[in-house]
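All protein chains of the complex are present and in place, except for one that has been dropped.
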Amino acid sequence: MVPAQYYLLLSAAVFCIGLFGVLTRDNALYFLMSVELMLNAANINFVAFSLFWGNLTGQTFALFVIALAAAEVAIGIGIILVLYRNFGSVSVTDAATMRW
Amino acid sequence: MSAVSIVNAAAAAPLQVVLPEWTAIAPVLILALTGLLLLTIDAIWPGRNGNTTFAFVSALGSLAALTVTVWYLVAGTGQVGGSITLFSEAIVVDGMALFFTAIFTSVAALVVVASHDYLAGHENAASYYSLLMFATLGMALMAVSNSLATVFVSLEMASLPSYALVGFLKKNRGSVESSLKYFLIGALSSAVFAFGISLVYAVTGSLLLSEVAAGFDDGVAGFAGVAGIGVLMIAGGFAYKTASVPFHFWAPEAYEGAPAPISAFLSSASKAAGFVVAFRVFSTSFMPLLDATPAIDWALAFAVLAVVTMVLGNFAAATQENVKRMLAYSSIGHAGYALIGLAALTAGGPHNGDVMGAAMAHLLIYGFMNTGAFLFIAMVEYWGVGRTFEDYAGLSTKAPFASLAMAVFMFSLAGLPVFGGFFSKYALFASAVSAGFWWLAAVGAITSALSLYYYSRVVKALWIEQPNGNLDAIDSKPTGLYAAVIFAAVATVLLLPGFPIALETAEAAASALFA
Amino acid sequence: MTTDETGTSNSGSSLVPGLAAVALFVVMAVAIVQSSFGTAVTFPEGESIVAHIGYAMFDLQADMGTIASEGFLAAFLIIAVGLDVAVDGALFLAKREEEGSIVALLTDGGRELLDTAEASTEATTEEASTGTDTPDSTDTTGGSR
Partner (left out) sequence: MAFEYVPAIVLLPFLSFVIALFAGKYLPKGGALAGIAATAGSLLLSIWAFLTVRSQGAYQETIYTWASGFGEQPWELTFGVLIDPLSAMMLVIVTLIATLVHVFSLGYMNDEGETGLPRYYAGLGLFTASMLGFVVADNLLMAFMFFELVGLCSYLLIGFWFREDGPPSAAKKAFLVTRFGDYFFLIGVVAVFSTFGTAAFVGAESFPVLAEEAVAGDVTVNTFGFDPTTWFTIVGLLVLGGVVGKSAQFPLHTWLPDAMEGPTPVSALIHAATMVAAGVYLVARMYGFYAVSPTALAIIAFIGGFTALFAATMGVVKREIKQVLAYSTISQYGYMMLALGAGGYVAATFHLMTHAFFKALLFLGAGSVIIAMHHNENMWDMGGLKDKMPVTYWTFLAGSLALAGIFPFSGFWSKDEVLYEALIHGLGGSPLLLGAYAMGLLAVPVTAFYTFRMVYLTFHGEPRTDTARNPEPVRWNVKFPLSVLGVLAVVAGLVNMVPVQKVLGLEGIDYLHQWLDQSFDPLTAHHYAEVSPYSSGYIGGEATTVLVGAAVSLGLALAGLLLATYLYNVAEPTEHTAKLGAIKDVLYNNYYQDEFQVWIANRTQSVASVADTFDQGVIDGVVNGVSSVSLFSGSRVRRIQTGVVTNYAALLTLGLTALLLAFGLLGGWFL
């Protein structure tokens, strides 16, 4: 069996790639996709350690995380839609009028 | 129901009514049913201008939930004879859950009553009230969550409707922008939170809070790094919900741009919801880590965050021109005070229950005074007077009672003696000192002294400065808003004599977690 | 999605903030590499994982099956309502409202601070004032005052 650390390294890498996307892309949709990637990094851990510990808690919970990600996207798309109607773009840097 | 009832008490006296065990989550069920009822009404009679109907149903629902919660609190449900667990221990009902459910439902009731005027002439009242009820439901679920799985799911359940509510004014750019920021930071934070949970699962193999604690009992040797990252990421998820540094960035914008009743709701109830899970998770699951070797000293991490949060929130608030944004920053500062409830915990410390109880009592009083302050802002927005301190000048000439209420809120938030806010801050700082964290109390005292400066600016504008001619727009008295503001003020004042009871309840509830 | 080309947004912006993600990865990687786990338990042979996930989801894991798990019925019920809520919120947000026009911001945007800012911070001031002018907005920032 593959050592547990490898799964952790993989998930950390996926998490940070997602985070990298969040930090460097202005498009709100990319932001959303990157967050999905980060959530799936968590899922890697859940599934991998479900096997490691020999219980199904992690695998089952991963399904819930996926479902929640879907719910989050639903709301997120709605907000981005409204953003586009108001600001004429889906760039997160355009909506920056409130500050300080 | 004249007899005092104890739900599922093992040793119930013959005369008492014993309810089935599942009824312990009745407040949650009432909120869920209310939300679903609102959706059903809207589906059956679409298009009716139902603002009043919806407001009435929501107010009734949240008040019913509040009544049941208070009844359970008084009757000792989940307190006498230990907590009640349901759904394979995923759900727990105890004193702390009920205490916080009381906060959420009373804030929700105030906000619903105030929203009736605020929403006059708006479409989509059904969506507004149902989302509000569902958000409250999510918070109530957070209070009863006893597993990291339910914690995560119910936290999302509270967040999702909140995103939509912040953007409720779809054609107002401020509202939309704040909704976007709230959502994006929220999504990012929940990803961090989920990853933290996955790491904790990786090292303990379980999600139930008690099982996680058992998994940590043997120490974390060999995987301290993974466990530590997991714990701190979970702390990050709570920091987001409670608007604490460095996950606070969404808060000033979200509170400023959102409709003011929603700002009131988020800054009081949502923050308290973040604290209830943080209190439960850290006190139940992560206490063994504090004296493990190598140590994962999350209490120190919370202490650092508390200090930075208090300082940043209060300093930034002191220089604001926009009253609503000032309150937003002050709300960040108050998150810092409540964080003391976690920061001053020590492994096996005799004062743990006092410290956390004092933080809970502070959140209760904060729930009323902060909601009231934001609802006053809602009233001013309703009149269209303006947003800066200058715009508020002389409002007492037009609305003396509301302005008096606002003065009560401001002085109470600042922690001036003679209002509820002083007692709760005092109890908090005093318990921190007795737990040995005098420096946290010192930072708290100094920042609240600074806070008095900016809070008194509002009172000065309202009562001392002369109106500058923009108050002619005030031609109506929004009854619901007035009622909510006055009620919140009365509650703030009544919590002065009632404070000992509140504190006692909170400390008993908190101590039960450490027993 | 053509908004990347709107020009006003600094799309394809610098990768510098991404360094934070890299730094986080380094910290996590070091911690992970230094950790050591025991031997894996793994699942028993010949059991249906999918069926057991089903049991776990409805709190039947205690009565049926052999693979250990925690019960997820509560989470299942919560998420059932949660998905309803998401649809409710998303539909509300997506619904196009015909009447009314986009309301400009009533926010201060730090303008007051700019007015009082010291001359020494001119660079910041300039950057800030360009930021306040959002594209194609009838900018009435602070118009209520």
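Letters are used for the chains, namely A, B and C, taken in the order the chains are written, and counting of residues starts over at 1 for each.
By definition in this document, a contact is a pair of C-beta atoms (placed from the backbone, for glycine too) under 8 Å apart; a residue touches a chain by one contact, two chains touch by 3 or more.
All values reported here derive from a predicted model rather than from experimental measurement.
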Which displayed chains the hidden chain touches across the whole complex: A, B, C
Omitted-chain contact residue, chosen from B:114, B:296 or B:462: B:296
Residue of B:80, B:214 or B:430 in touch with the missing chain, whole complex considered: B:430
Residue among B:82, B:246 or B:348 touching the omitted chain: B:246
Selected residue (touches chain absent from view) among B:116, B:170, B:241 or B:351: B:351
Option from B:19, B:38, B:126 or B:184 whose C-beta touches the chain left out: B:184
Missing-chain contacts mapped onto chain A: 19, 22-26, 92-93, 95-100
Residues of chain C (touch criterion as defined above) contacting the omitted chain: 13, 17, 20-21, 23-24, 27-28, 30-31, 34, 109-110, 113, 124, 131
Positions on chain B where the hidden chain makes contact: 180-181, 184-185, 188-189, 192, 224-225, 228-229, 232-233, 236, 245-247, 249-250, 252-253, 294-297, 300-301, 304, 312, 315-320, 329, 350-351, 354, 416-418, 422-423, 426-427, 429-431, 433-434, 438, 441-442, 445-446, 449-450, 452-453, 456, 464-466, 496-497, 499-500, 503-504, 507
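In this text, only the chains that are shown with their structure count from here on.
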Rounded Å distance, chain A centre to chain B centre (Cα mean): 26
Whole-Å gap between the CA centroids of chain B and chain C: 21
Residues of chain A engaged with two or more neighbouring chains: 4, 8, 15, 22, 52-53, 55, 57, 61, 64, 68, 71-72, 75, 78-79, 82, 85-87, 96-99
For chain C, residues that touch 2 or more chains besides their own: 28, 32, 35-37, 61, 70, 72, 75, 79, 82, 85-86, 89-93, 102, 105, 107, 113, 134
Footprint of chain C on chain A - complex, ascending: 1, 3-5, 8-9, 12-13, 15-17, 19-20, 22-24, 26-27, 29, 51-57, 59-61, 63-64, 67-68, 70-72, 74-75, 77-79, 81-82, 84-91, 93-94, 96-100
Interfacial residue positions of chain B with respect to chain A in the complex: 149, 152-153, 156, 160, 163-164, 167, 170-171, 173-174, 176-181, 183-184, 187-188, 190-192, 194-195, 197-199, 201-202, 205-207, 226, 252-253, 256-257
Chain A to chain B touching residues, read off their complex: 4, 8, 11, 15, 18, 22, 28, 31-32, 35, 38-39, 41-46, 48-49, 52-53, 55, 57-58, 61, 64-65, 68, 71-72, 75-76, 78-80, 82-83, 85-87, 92, 95-99
